[in-house]
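All protein chains but one are shown in place.
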Amino acid sequence: MILVLKENYDKKQLENLTSWLKEQNIDIHLSQGKQTTILGLIGDTSALDIDMLSTLDIVETAKRIQEPYKNANRKFHPDDTVISVGDVKIGGGNFGIIAGPCSVESEEQLCTIAEDVKASGAKMLRGGAFKPRTSPYAFQGLREKGIELLLRAKEKTGLPIVTEIMDLSHLPLFKDVDVIQVGARNMQNFELLKELGKTNKPILLKRGLSSTLQELLMSAEYIMAGGNSNVILCERGIRTFETATRNTLDLSAVPLLRQMTHLPIIVDPSHATGIAKLVKPMAVAATAAGSDGLIIEVHNDPPHALCDGAQSLTPEQFADLKKSVDNVLPFACRS
Amino acid sequence: MILVLKENYDKKQLENLTSWLKEQNIDIHLSQGKQTTILGLIGDTSALDIDMLSTLDIVETAKRIQEPYKNANRKFHPDDTVISVGDVKIGGGNFGIIAGPCSVESEEQLCTIAEDVKASGAKMLRGGAFKPRTSPYAFQGLREKGIELLLRAKEKTGLPIVTEIMDLSHLPLFKDVDVIQVGARNMQNFELLKELGKTNKPILLKRGLSSTLQELLMSAEYIMAGGNSNVILCERGIRTFETATRNTLDLSAVPLLRQMTHLPIIVDPSHATGIAKLVKPMAVAATAAGSDGLIIEVHNDPPHALCDGAQSLTPEQFADLKKSVDNVLPFACRS
Amino acid sequence: MILVLKENYDKKQLENLTSWLKEQNIDIHLSQGKQTTILGLIGDTSALDIDMLSTLDIVETAKRIQEPYKNANRKFHPDDTVISVGDVKIGGGNFGIIAGPCSVESEEQLCTIAEDVKASGAKMLRGGAFKPRTSPYAFQGLREKGIELLLRAKEKTGLPIVTEIMDLSHLPLFKDVDVIQVGARNMQNFELLKELGKTNKPILLKRGLSSTLQELLMSAEYIMAGGNSNVILCERGIRTFETATRNTLDLSAVPLLRQMTHLPIIVDPSHATGIAKLVKPMAVAATAAGSDGLIIEVHNDPPHALCDGAQSLTPEQFADLKKSVDNVLPFACRS
Partner (left out) sequence: MILVLKENYDKKQLENLTSWLKEQNIDIHLSQGKQTTILGLIGDTSALDIDMLSTLDIVETAKRIQEPYKNANRKFHPDDTVISVGDVKIGGGNFGIIAGPCSVESEEQLCTIAEDVKASGAKMLRGGAFKPRTSPYAFQGLREKGIELLLRAKEKTGLPIVTEIMDLSHLPLFKDVDVIQVGARNMQNFELLKELGKTNKPILLKRGLSSTLQELLMSAEYIMAGGNSNVILCERGIRTFETATRNTLDLSAVPLLRQMTHLPIIVDPSHATGIAKLVKPMAVAATAAGSDGLIIEVHNDPPHALCDGAQSLTPEQFADLKKSVDNVLPFACRS
């Protein structure tokens, strides 16, 4: 971290600051120019509060020159992380598609879709048991029962299952779930992240609606700091002024995260756009941009889905998407 | 809700739709024009998924004409709600300031500040025990110990206390807390909201960084649908492209929420701006705009605060702010 | 357009409104339900001010059901527009890359780059003569001299040239320019758009930093309403809260604009991201998403470029990008 001091800073206050920094095990490199005095702070500055330092009377400006994330940082872990879920691998050149309905509705619905998407080449099954809904009056998911149905679909098809957790008290229900999803609204539910850090389950961490990429990595860092490095990042659109799509899919996030971190990065074009017709072109674009995978909503009867029907594909549309993705995959930009 | 049908819609599909809607206890008023066919859906449409309906093959566009919130809606509850916290009242013409440090650090720190802000006219004491921090390496709050210290400060000063909950499993620790704060990052932690709906505690519900006012009211609705109508709304800035302030304080939210809901609305200029010098002008502006109260960060030694020092006022600055607010209060716009 | 009336609307005011609407040649279809009264406005509603109508005392809500753009609307022009620039075609399955330096600096610089990008397969040459710069103290472009140099590069290489206009008074200088670019900051410079509508030059219209897709099409409509239908749309990133990239490239705009309009759509990944390393993956992703072309900054010596060096590719990097784009092009999503 670098602190630029104000022109006529108080010497006494500088002494106070340097002695406080030394207590925090930070070394200081002072550079005294004619007009500008600069402090270079050396050591582990990740716990320093840059906002607090920049407010000090003697400080003109404070700037981090190192990223505040360590476990997730590619600088310290140059090789791609590969996440194994049963026989399925994601990351490090292993590309996979997760598909399934927004909500688990019934055993029949789920198993039909599961078989369809498996036949088309999906590697994992997704399905919502606990559903975060804006309205308390909307369908909230089958909850425990939904997880049971997912496990039954897994038994039948062999597909590992991915489903969302909404509260840490539900964790015991997720014992047999293969990948636990943290939704966009919970990306900064730090108590939940800490608990997930104590497990060794793969975690699918979705970017928050108004979260920067650095904040996404800091949330991954919460999980990893607890000892669980099985984190898959997911870009799913950010909230902007544009209302023609539900969110704005930020595909630049894929190559940029690739530089910042060694963790796998997948893309959710269904929730990002909210429009079924945009799912395939955005899935193909995400693949071309170097994504490690996709998560796609598929429903056997979209107009009657209990939630998010507008963005679900039919199994036929999903099969077509899979083919288009396969065509582009060999030419994806991954460096 | 209104559905506009496509020009050459399939009659059979319309029959399917109308029979499904009738199953949901929705009455239908069909209006057949030369070019445009419109369905007016009458009844309790709050559980209907507008996204799903708008994706149907025969539907051109779907539009709600009623708000999806009921308990929070001023249309159905024209009178202002007044929240009582001990002897303190907020709402319906009762204005109050909540003040205190970002984090509870020690008994001495907390009690000193508590006495200072009480002397200047604060009605309640705030202080963070559980702290949501972007980084896992940053100070996470004194947690249980922090709540103990808050209760001790309450004993000494008589000020009711306000502190943030981060997970529903912590709820028993908040037994003696007067007002439970739900932070911006948890505004859509729906499981937490449901639990809080089962209590009768006043809840201070902060607007999420990228939440619309309607979403804020839907989150209030989660709490109220559970039976707890003691909800205080708090505007605390939204995330925009502007980086000169930490967030963009949306003061229009105050008079607009006033029309939409009967719940009290307060403003947090400290977190919104993140800059101590802007806190007073924004506090005064919020008061002028008709806010029912303010929540202000005050620290006896800002530069050494363990978090958010940049935005904390000294007790002297707070006393000055209070005077300025009092000057403007009689002329506030409240209709 | 649909107007939903308030429950107890004034009959006299409704008469006033309907007679005013008839004066505007709008037919009215009244639908009287038990609770809801709806007016369907039939005819050319594009000149009606929806904001004004929605503010009327008797109106609960007003909603457009037809797009306010006509010339640009695919509904009325189902076939793709193909823009011809000399022998080069853009749109309707014709894909082309425009490449060149941010600023024209010298004849040698420009001609070297022009020959390099031509050899790699660029179809047109771009280069800034008039430069919109945030600071009045930054290099403002070679202006007239820059256009001369572009014309000389065209003579040498045969590449049509694309360059930005900043004010309608400069139009005579663009007599021999092949494609006139309207920059993001001028997307709503309506007087300029009207003047360009009187020419028959192809216009490259960039999306504004905070413009919706509908606003982009309304700006195209300004040009087309004047008689010039040679408009190429360009997605170049929108302004959001994310600061890791200069702007957020909105690739969903490509398939969405494809549905909304018949005009060609190209993508500028250089200005969108502002980071050289992201240009290739985003160019390939844009191609996969169905873009009709790309506009790419190339500089023979990026670090000394007088502007925007951070996002320029070297000619070698451009040749590599071209190959990657060509690989994906056969599999692009265009339906």
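So that you can tell them apart, the chains are marked A, B and C in the order they are listed, and the count of residues begins at 1 in each.
Criterion: a residue touches a chain if its C-beta (ideal position, glycine included) is under 8 Å from a C-beta of that chain, and two chains touch if they have at least 3 such contacts.
Everything numeric here is computed off the predicted structure, so don't read it as measured data.
A.B. asks: Using the definition of touch stated at the top, determine which of B:60, B:80, B:107 or B:250 touches the missing chain.
C.D. replies: Here the residue in touch with the unshown chain is B:250.
A.B. asks: Who touches the missing chain here, C:178, C:221, C:250 or C:292?
C.D. replies: C:221
A.B. asks: Among A:163, A:240 or A:261, single out the residue that touches the unshown chain.
C.D. replies: The single option touching the absent chain is A:240.
A.B. asks: For chain A, which positions touch the chain that isn't shown here?
C.D. replies: Touch with the absent chain occurs at residues 2, 4, 29, 31, 33-36, 38, 40, 42, 60-61, 63, 65, 239-241, 243.
A.B. asks: Pick out the residues on chain B that sit against the missing chain.
C.D. replies: Those residues of chain B that touch the unshown chain are 210, 212-214, 238, 240-245, 248-252, 254-256, 259, 272-273, 275, 277-278, 280-282, 284-290, 324, 327-328, 331-333.
A.B. asks: Touching the missing chain, which residues of chain C?
C.D. replies: 20, 46-47, 49, 51-52, 54-57, 68, 132-140, 166-170, 185-186, 188-192, 194, 208-210, 215, 218, 221-222, 225, 239, 274, 276, 302-311
Please note the rule applied: only the chains that are shown with their structure count from here on.
A.B. asks: Would you identify the chain whose C-alpha centroid lies closest to the centroid of all protein C-alpha atoms displayed?
C.D. replies: Taking the mean of C-alpha atoms per chain, the most central one is A.
A.B. asks: Please flag the chain sitting at the greatest distance from chain C, going by CA centroids.
C.D. replies: Computed centres place B farthest from chain C.
A.B. asks: Could you check if the interface between copies chain A and chain B is built from the same residues on both sides, meaning over half shared, or from different ones?
C.D. replies: same
A.B. asks: Averaging only over C-alpha atoms, locate the centres of chain A and chain C and give their separation in whole Å.
C.D. replies: 32
A.B. asks: As a quick test, compute the distance in whole Å between the mean CA positions of chain B and chain C.
C.D. replies: Taking the mean C-alpha position of each chain, the two centres sit 39 Å apart.
A.B. asks: Taking each residue of chain B in turn, which ones touch at least two of the other chains?
C.D. replies: 239
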